[in-house]
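Incomplete set of chains, arranged as in the complex.
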Amino acid sequence: MSRAELREVVERLARGELSPEAAEERLARAPLVDLGFARLDARRGERQGVPEAVLAEGKEPEQVVAIVVALRQRGHETILVTRADATVRAAVREAVGEVEEDAGARLLWIARDVPEPAGTVSVVSAGTADGPVLREVATCARLFGAGVRLQEDVGVAGLHRLALALDDLRAADCVVVVAGHDAALASVVGGLVAAPVIAVPTSTGYGVAAGGIPALLAMLTSCAPGVAVVNIDDGFGAATIASRIARAAAGAV
Amino acid sequence: MSRAELREVVERLARGELSPEAAEERLARAPLVDLGFARLDARRGERQGVPEAVLAEGKEPEQVVAIVVALRQRGHETILVTRADATVRAAVREAVGEVEEDAGARLLWIARDVPEPAGTVSVVSAGTADGPVLREVATCARLFGAGVRLQEDVGVAGLHRLALALDDLRAADCVVVVAGHDAALASVVGGLVAAPVIAVPTSTGYGVAAGGIPALLAMLTSCAPGVAVVNIDDGFGAATIASRIARAAAGAV
Amino acid sequence: MSRAELREVVERLARGELSPEAAEERLARAPLVDLGFARLDARRGERQGVPEAVLAEGKEPEQVVAIVVALRQRGHETILVTRADATVRAAVREAVGEVEEDAGARLLWIARDVPEPAGTVSVVSAGTADGPVLREVATCARLFGAGVRLQEDVGVAGLHRLALALDDLRAADCVVVVAGHDAALASVVGGLVAAPVIAVPTSTGYGVAAGGIPALLAMLTSCAPGVAVVNIDDGFGAATIASRIARAAAGAV
Amino acid sequence: MSRAELREVVERLARGELSPEAAEERLARAPLVDLGFARLDARRGERQGVPEAVLAEGKEPEQVVAIVVALRQRGHETILVTRADATVRAAVREAVGEVEEDAGARLLWIARDVPEPAGTVSVVSAGTADGPVLREVATCARLFGAGVRLQEDVGVAGLHRLALALDDLRAADCVVVVAGHDAALASVVGGLVAAPVIAVPTSTGYGVAAGGIPALLAMLTSCAPGVAVVNIDDGFGAATIASRIARAAAGAV
């Protein structure tokens, strides 16, 4: 299927000239290699129940739509689109219908066959501005089959707020710390829990904090034991490894 | 105990004027807060069997000796000294006696009561020059109670070498990838295994590779799922989180 | 010809008050040095058939138009405008008429006398988001007289996708690898082929990946033999050297 | 006095051919502008009792000696030489006689007329390796007329160690936090005290921590209120502002 044909299908879908079902059928008839810009794994059987993730950033909206439609046609029940801005989300929503979304976290997902939650990931953020990344971790981890607990706005500058969260953190199989600026929360939490800690630096802040480099460096140089780090704002990446850790600890792998 | 007194005890120990036992006794009589430059946790009971780690870098040799001696006096059976150069290792060896060492990995350790291994950490390195960090991961993870398997010099430029290692990697509860330069091994391994992957960038190489920044950035931006990263050359840090993950997966926490 | 006169010619061309032919004539009558802001090589004879490339970035649309018109008037049959945004492309299209375009790759070209393809450049990208740069390489290399084959979305995280592309890559005279993030594809491909590899880092991605520095550094420090690197997103540069290599290998220089 | 003459005086002083008194006299007879490489302030009266500081780094040992000798000849009772390595310290010690030194902190000082301590500066460090900078802060602040209290090795990873130090910190007129790595201690202390906090990043650590950039960035982006930062390892700078703050709070300015 050529790029022009693809665009036509997606546009007709958006204008209502083509039903989602018809679009799916047209895309499904095309052998996967015809998509050209993307090669999808068709190992459907072995992956049943595991969500398929599509990184929307850098892709045209119609490319994202085509991938989502093709995945569904091939039997994927749970699909996650990350870094999806408003245009992408609208395109997918129109094409596919029932989706769930989180605008702040730039997520869109279809969750029809999520695995039974196993193990617990505790996600804790330093400030309100870290909320979108915290929610990205939470939603992704849930779709990957982990139980999730949230603790938001647990600043280090007020340790009493951390104290309230401590029981929750200590009961988790894996703790994800989401923080920008100096990310001191990673070290403080790392010193208080025995579970593995996955740290997510965020790009919030101004001056030298903008972009998240200080948080990244601070997390990499944390003196607390048992901390490893993912890319800045990479809630999806943190959820991937955290849910694997938690599910394994619960014997669910 | 003043710094001058401390130096005197350590020097007499080194000259053989004081037996290790006598030195231990002198240090033990001093309340811990007297060390001045270091505050040791004395929660001996709850930590029995867990190795105590001392970062030698930035400390004077006699400070490291004093800490090790004090820890032993308080009942710690397993002690690990990291980033220990030849001078530090010699000082501790003379003061304490039976120790194990790895010069390349700059490690020294006393292991009298290591926990029964539980779970498996598979450590894989890209090249021979990554050997010291690979061995740091391995030794530390063993002392932290994980089973360890090694795969050295598994370069990406020759994928057939990776193929030989694959069964081993897939059987692990946690995989640690040690690589410098472009660290492509992290993405390749991350795409082949389902276990959590902890990536350790190394500072090997020349030109822009020197210092390890390309490896660090590459590992942070790996497209493979389930990868988290520690500081450059931080074999100890990787071992800490990897052994926690592996032991939890084996139900040993 | 003063800048004001130039602007007038171009504006009248855009309003239809001046036919493309008349505009060409006016510009052609002006000695080349009169353009002022640009000095064009007039060695027409010796270059017949070789495309002339114009970097649009940083130039005013009317400057690009004037250069293209002047080149055509002097007999250049094949002209390539790179980094051409929508405004520039529209201005040239209106002024010159029959052009080809690729909006995503920001390319516009006139190809009337492309050399017979000689040698093969195989262009391979890591992900869908690298598509625009991959297409920039492909179009430019074709205009420079090389045969081109494409392999898109060949991720390292799924090596089986690479396996499908391997025969194609091994048959090429030069391989161009287009990848962002950790750019591990460069090392993996470099380890599998014997032809020279030109690596193009892309600026796709977020967090530390944004801007393409990790991909650039990774490609520069690749352990695979036979790899050299061009600027981030520089599909044009990669095509230039790759087509030279391929044509020479085919004996066409 | 030419550079050659200067060197001769210092060398004869070092060989014992010239008494310190004679050397002082020779240097004192030379008008200050004759030193050439240094211009000393001679406003002796207004500065009585305030220590004069000499940065040794980048100066030849004989230059440091000449400055110290000239300052003493002009009536300065309290002189502080910072960043003084063993060679410089030996040269000054031989030339001047009774000095105090701290090898680790690279300090040498003569303190004959230190102002009465006023106000309290509490200096707290994160780890043993921060000791030299902590001692540089302490010695300098004492010479500048502040009362000083020390809390060493107060890691964030073990908050109970911080708890012990808290009363001391809260009683201070100014708190100086000395920390490397992720410098989380700055934020934690900043959240617990109401006094101004001066943060000193240290260059301890390895990997990305080496050189102190992560600590510097973390301290600059601390969420805690009331924190300002000095250069990496700049114990002298921290002492200067901290002692001013403390003395003013105690009404001693």
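The first chain written gets the first letter, and so on, giving A, B, C and D; residue counts start at 1 in each chain.
One rule holds for everything that comes next: contacts are C-beta pairs under 8 Å (C-beta built on N, C-alpha and C of every residue); 3 or more make two chains touch, one makes a residue touch a chain.
Please read all numbers here as calculations on a predicted model, not as lab measurements.
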Full complex stoichiometry in copies [only 4 chains shown in place]: 8
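Quick note on the criterion: only the chains that are shown with their structure count from here on.
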Given chain A and chain C, the chains that contact each of them: B
Copy pair chain B, chain C: interface residue numbering same or different (half cut): same
Per Cα centroids, the chain farthest from chain D: C
Between the pairs A-D and B-D, the one where more C-beta pairs touch: A-D
Distance from chain D to chain A - Cα centre to Cα centre, in angstrom: 50
Euclidean distance of C-alpha centroids - chain B vs chain D, Å: 35
Residue list for chain D, restricted to those that touch at least two other chains: 127, 155, 158, 205, 207-209
Pairwise touch network: line, ring, star, complete, or other: other
All pairs of touching chains, each written as two labels joined by a dash: A-B, A-C, A-D, B-C, B-D
Interface residues, chain B side, partner chain D - complex: 36-39, 41, 55, 57-60, 63, 83, 201, 203, 212-213, 216, 231-234
Residue ranges of chain C touching chain A (in the complex, touch as defined): 104, 127-131, 152-154, 158, 161, 180, 204-209
Touch list for chain D against partner chain A, complex: 126-127, 155-159, 181-184, 186-188, 190-192, 205, 207-209, 213-215, 217-225
